[in-house]
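The structure follows.
Every protein chain except one is present and positioned as in the full complex.
Per-chain residue numbering starts at 1, and chain names A, B and C are given in the order in which the chains are listed.
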């Protein structure tokens, strides 16, 4: 983590640092205290392997102090009522109870696999996906290789090709829904998610659907993306393999 | 169906013809009356897309008559009590009620897709699988190409390779359970099932796991099986595509 | 509805009328437009028979206009982004998708039963509960009989008895969780909910647990509450009976 030194410095700064971990929490290493983050926002529907419906705020003392003097009207960011109820194991409002039971199971599953293995699994899947994209001759939407995401990969369409049309072809032909480009990236990229409750063969099927769909939608790609991913996934390492048990 | 003429002839024969459709019913065309079959045995857990737990007997008049004079002690094959209760919508013994609700939904799903499309989908998946096997340089356990199964494909191991070891590697590394060879085929073949609630990307993921697993288990194969299957699956026909809807 | 005339008058008033229907929507008749309500708040977890996790805002033109000139910082009450996305069938943020599928089924169930019958069923259950409470010699927390709730009934404890202790006894002995008194009613009342996916025998079991639990907790009651409720529920009307079908 190259930014640790800056983080410490920043810790002296009066501003608060807030990190959105919705598509990374429990998929990629994240260290709120060590990295000097004051507020973390997370959600249930990605790395925590649950349906959407829960959102989390983790706040440190520095963030809590800010709320005492702040005059900004708040609802979501007003943590005091929640903290008071939580101490007795309750909520000030009716929570999405069923998802809390699911969360307990999800946390058990993550502990059972081990966070190190969870992160290594996502790293493998991210690398396999990027090898597929490069083999297809397409561009990954990320200038800085150090900052590649291990939980999702955005593919840039060649000039003249609409990513939403590709997504539509893939949805209709293969019943697979890929993520849209948002904002100014709308129509220019689509996103492959490779996170959460996900294993090698789910990734392989995903890349197969993407390779076939790109061809069917008329995007000029080279074949071989799936093959490149398989070559990488089949290396005889056990690192990051979800269901690894000792072979006889 | 080349055997129809013989079937008619056979219909005059005093023996009864019984067909086991457990791995084919609702995946491959089957015409009990037209083909002169007297007794059909089916199960819930394959083409009917349900958990295991239900088995069906379909019997014609000729089979029913045989039970009147037969002196063989019977339990499963004694249909009279069942037929008597069924007329009023009941069962003589406690049935697996929950699976009957599931069956109703499964039948709705098959009607919704249309049996013709269901069969065409399985034919595509069978053909794609066989293309993969041939590209790997392995043998399909079926002498007569007219008789290839569209619901499962058995792969013969090269001399000196144990199919149960391959299955074990694939299960442990990729969490995918392939079918064992039974009886004298034990250790010599494994089976890829491609039937029931199954679509192109599930097949693609299955073939990816098989290709990687064969290599990891040291079976000498040529790469390119997955690619051959994708080339076939991505042809721009809509025939047999499960989720085909009109593209704009 | 005695207040309709006032409502019309109020409609001329510049203030907006907001109604919280969380424990009444789809259990008790409610007419937003006819009664001149500008903003309605609802939730998934009561009359809509779903787990908690969805909340609804229904807003009229008058409420929408207010948001254009209002300077109050808003999050929940800022509907424009939601309305823009909803027109295309989408949401500006990730919704609790699974509950939306449940909501579709819940609405089908309500239509199937018929709202008139749903409301009559809740009216019967409310009246049966109140008859039980009166037979026990306890007080209902509602001064004005015209305003009794048909979806829940709050019981006032006699002086010197703690409603939270009664709730605890009933939870531990009968595994039934009754609602607590909130705010200044804490410890003085508990609430019996009789709403949503609820039928005569669920109410009967609830009242049995309440009658036994009150006695076990030492609250001085007369027996006979359950009997009074059964006498009312067993009257040979079909009005409001959930599963009424023609008797032969």
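General remarks:
To be clear about the criterion, a contact is a pair of C-beta atoms (placed from the backbone, for glycine too) under 8 Å apart; a residue touches a chain by one contact, two chains touch by 3 or more.
The shown structure was predicted, so the numbers you read here are calculated from the model rather than taken from an experiment.
Within the full complex, the chain left out of the display contacts the shown chains B, C. Residue in contact with the omitted chain (choice from C:92, C:205 or C:220): C:205.
Check B:98, B:111 or B:235 against the missing chain and you find that the one touching it is B:98. Summary of contacts with the chain left out: across C:106, C:219 or C:233, the touching residue is C:233. Residue-level contact of chain C with the missing chain is found at 168-169, 172-176, 199-202, 204-206, 208-209, 211-212, 215-216, 223-224, 226-227, 230, 233-234, 236, 241-245, 247-248.
Hidden from this view is one chain, which touches chain B at 43, 45, 51-53, 72-73, 75-76, 94-99.
Keep this in mind: only the chains that are shown with their structure count from here on.
With centres taken as mean Cα positions, chain B sits 38 Å from chain A.
Taking each chain's centre as the average of its CA atoms, chain B and chain C sit 51 Å apart. Taking each chain's centre as the mean of its C-alpha atoms, chain A lies 39 Å from chain C.
Counting partner chains per residue, chain A shows two or more touched chains at no residue at all.
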